[in-house]
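With one protein chain withheld, the remaining protein chains of the complex are depicted in position.
The block that comes next holds subunit A.
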Amino acid sequence: MEHIVLTNGLKKSFKTQGKTVEAVRGVDLAVRRGEVFGFLGPNGAGKTTTLRMLTTLLTPDAGEATLAGCDLLKHPQRLRERIGYVSQAGGSDRGMSAWENLVLQGRLFGMNRHNAAAQAKALILAFDLEAIVDRKAATYSGGQRRRLDVALGMMHRPQLLFLDEPTTGLDPQNRARLWEEVRRLRDSGVTIFLTTHYLDEADALADRIAIMDQGKIEAEGSPRELKKQIAGDVVLLGLSADGAHNEKALELFSTQPYVREASYEQGHLRLYVHEGEATLPEILRLLDHAQIGLKTISLSQPTLDDVFLRQTGRSLQEA
């Protein structure tokens, strides 16, 4: 399997006001050519910092990386020709129109006027920007501007494209559109490396994902593989009882043979079980017997959030 991104022990810390923040603490990644690779993690996990190291914007404190056949530290200039980067902040110039932004971007990558114009036209169509193409970007809605940001990253047809939270701030319709565009790019041979907070986005869009938390990669694999590690189903019990009862319930279920794992958080008891349907009656009987009040009960397939929870002890939604 050919890898388009290979990193080894990437580290970065920041010093601000006398305090040191270890933003990235040893990241090893292998991204395969032609896949959509998702970087999933809560705020402050170190996703952006990792991307900025990989795109030559930040010098790593330690570690090394090879991207698109270039050594990150030795040949940053050659690397810049081969990758595209759409930052979290955006990057489009608000004082210029979409058209001017796109053409300038193409020219900065050495395209001549004619090629830049042709590629700009194609992207304007793909991102549905025709209606606003000659207006200053300052007048665009958040979603329109985000689409322009992403189009800018694709102007020079990079073989590897980094997208830092490409869909944050988009409405569901535009989000779906962008997903489509990302898939189309992937099908045309571009490798996409994107970050997201959204579980469903990582699940739906990424061929493989890495879960990042507090500067470290906690798990890596395809969404299916990762969820399979959880094995079985998730039963969520909403308990009406007080603290003492919760302790008791946790203890009770932890020792049941069909429960692989049990945890308690915010009034909810979470059980990972084999064959959820078959165990539900047994769970209900046990609760009844121990006289523990039950408010709600639900049974579901494991999600990436369960994977995250298992790796980090926290839910991504609350992290």
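Here, a contact is a pair of C-beta atoms (placed from the backbone, for glycine too) under 8 Å apart; a residue touches a chain by one contact, two chains touch by 3 or more; residues count from 1.
The working rule: contacts and distances are computed from a predicted model.
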- Query: The complex lacks one chain in this depiction; which UniProt name from "LutB/LldF family L-lactate oxidation iron-sulfur protein", "Sarcosine oxidase subunit delta", "Acyl-CoA dehydrogenase" or "Transport permease protein" does that chain carry?
  - Reply: "Transport permease protein"
- Message: Out of A:Ala62, A:Leu108, A:Ala176 or A:Leu236, which residue would touch the omitted chain in the full complex?
- Response: A:Leu108
- Task: May I ask which residue of A:Thr7, A:Thr56, A:Gln144 or A:Thr279 touches the chain that does not appear here?
- Result: A:Thr56
- Kindly state which of the options A:Leu10, A:Ile83 or A:Val307 is in contact with the chain not pictured. A:Ile83
- Message: For the chain not shown, which residue from A:Gly95, A:Gly267 or A:Gly293 touches it across the whole complex?
- Response: A:Gly95
- Footprint of the hidden chain on subunit A, which residues? 52, 55-59, 77-78, 80-81, 83-85, 87-96, 100, 104-105, 107-110, 149, 152
